[in-house]
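Every protein chain of the complex appears in place save one, which is left out.
Here is chain A:
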Amino acid sequence: MSLIDLATHAGARSATPPSLILEVKDLVTHFPVRNGIVKAVDGVSLTLERGKTLCIVGESGSGKSVTARSILQIVDAPGRIVSGAMMLHRADGTSVDLAKFNPRGREIRAVRGREIAMIFQEPMSSLSPVHTVGDQMMEVLRLHLDMGKKQARARCIELLKQVEIPDVERAIDRYTFEFSGGMRQRVMIAMALACNPSLLIADEPTTALDVTTQAEILDLIRRLQQQHGMAVMFITHDMGVVAEIADDVLVMHRGKVMESGTVDAIFHSPQNDYTRMLIGSVLKLEQKAEIRLRRSPIADETLPVLQVRNLSMQFGSGKNALKAVDDVSLTVKPGETLGIVGESGSGKTTMGRCLLRIYDPSAGAIDYRRPDGSTLDLVKADKETLKACRREIRMIFQDPVGSLNPRMTVAQIVGEPLLVNRIAAGKQLDDRVADLLQQVGLEPSWRERYPHAFSGGQRQRIGIARAIALNPRVIVADEATSALDVSLRSQMLDLMMGLQDKLGLSYVFISHDIGVIRYMCDRVAVMYRGRVVETGSAEQVCNSPTHAYTQALLSAIPRPDPRARSIHRRHRYTAA
């Protein structure tokens, strides 16, 4: 063994390290704002033990991230720790209270990165784009362990090998943007583990990743935890991930702890109402919606409203050409929901945009059946026809913040399609807008407000109201529920299905979330690298997929049941 190992493993080698690593008692963190204070963390207590994983779950705004950042005293301004104690127990038997340290002082800096390390959600923006991977990693080693340049570099290479980065000798001198999302997160993990911390805090480390990549990162964290014996504090909103990796669970809501206990107790005998609601809304997405189970299936001989034939979309040309959509054929029947599922880069969004001719497809045909029974090819349609068809095919977007103009009132946003198509104006327009808002479950009297006054879920409802304003026949929904918390997700899907039955809509529902697809869709198409690899009824694709890729994809999805942990049994799919 080299000298480096002796230095870095010293902590792990002392006789019998204490099993308790960190005790947080009654932590309170406040954010002073113009009209009062926001109690982001309001009396949270928790303990972290060596070799154990504590998951903190909660919806957005529950204070789980601020709790984690409070431990390292890196809460963003103007937040500050008001009271509470955070006892860090060291391997040599001494204890210190982290809450007593000055946030800019030397003592807390010696803890950060050395004894408690942290990884973050967005692996792209959490690493500097203009410094090499090696530069950013070596910095920690040189700072805390006083290593020389050569020694630090050798240790970095060793660490990057541990997290399975290929071609390490060259990777160390590369920049983060040259890596994929999963590889970047591996670099983050390697950097966090550089000084062998006794506690690793992971703040939504897999949220921005695809499910197959997520499964690999979760595996890696678990393996490294076993090797190093550290405690892990894992923050997530995904109950599937919790069930898969947690020993203990802490449920947070509005800065307070709702319930804590072992993972089995939380999932199988939750005591608190909020926990029950949370688990309930997760389990609800594990099966098909009741409203769809009750409905009689659409007759086979119904003529499709949209028929996509051999559609291709190529970006660039020559050597750099990228076939984002490659020979895709699909049909959508009236009143039906077709789910498009796939990982990032599979071409599902591009496909959706081709349906509205936002992109001009490079080959193929999109046959659209008009209400009078005639069909026309959208790919070849001229400007006037296309304009008419776009009244009947609408879109709902993923980002409820970015897709609404912040300078327009809700009435203007929802009424705009009616106004530009000269369908309604004045009093008539106002009545129509009020009616639309009522249909999506929003108070019509709110229509003079601006989008910022609404929550994420309400904003997405505004987006839906805008989409149905022109009485469309087909709606392309691109990840319409991805930005929403899980408890809102099923509400939104129920609303969309209610509207579907009332207005006779067809949906093309693009999502990476199998739960959402299973809940809502009648038929599913699975996309992989621009091609549709499998189509079938939602039950068949979700429960007994035939294509190897679909099987691999489904096997990587963590199930919200700690008694049926399965992702370690997943298999990978490699394209032939």
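Just a few scattered comments:
Keep in mind that, in the parts below, a residue touches a chain if its C-beta (ideal position, glycine included) is under 8 Å from a C-beta of that chain, and two chains touch if they have at least 3 such contacts; residues count from 1.
Here is the rule we use: contacts and distances are computed from a predicted model.
Protein name for the hidden chain, per its UniProt entry and selected from "NADH-quinone oxidoreductase subunit H", "Cytochrome c", "Iron-sulfur cluster assembly scaffold protein IscU" or "ABC transporter permease": "ABC transporter permease".
Shown as candidates are A:P129, A:P297 or A:G318; the residue that touches the absent chain is A:P129. The missing chain, though absent from the display, is touched by one residue of A:R104, A:K150, A:K319 or A:R407; that residue is A:R104.
Checked against the full complex, the one of A:V66, A:M86, A:M118 or A:L554 touching the unshown chain is A:M118. Not every partner is drawn; the one left out touches chain A at residues 69, 72, 74, 76, 104, 109-114, 117-118, 120-122, 125-131, 139-140, 143-144, 175, 177, 188, 191.
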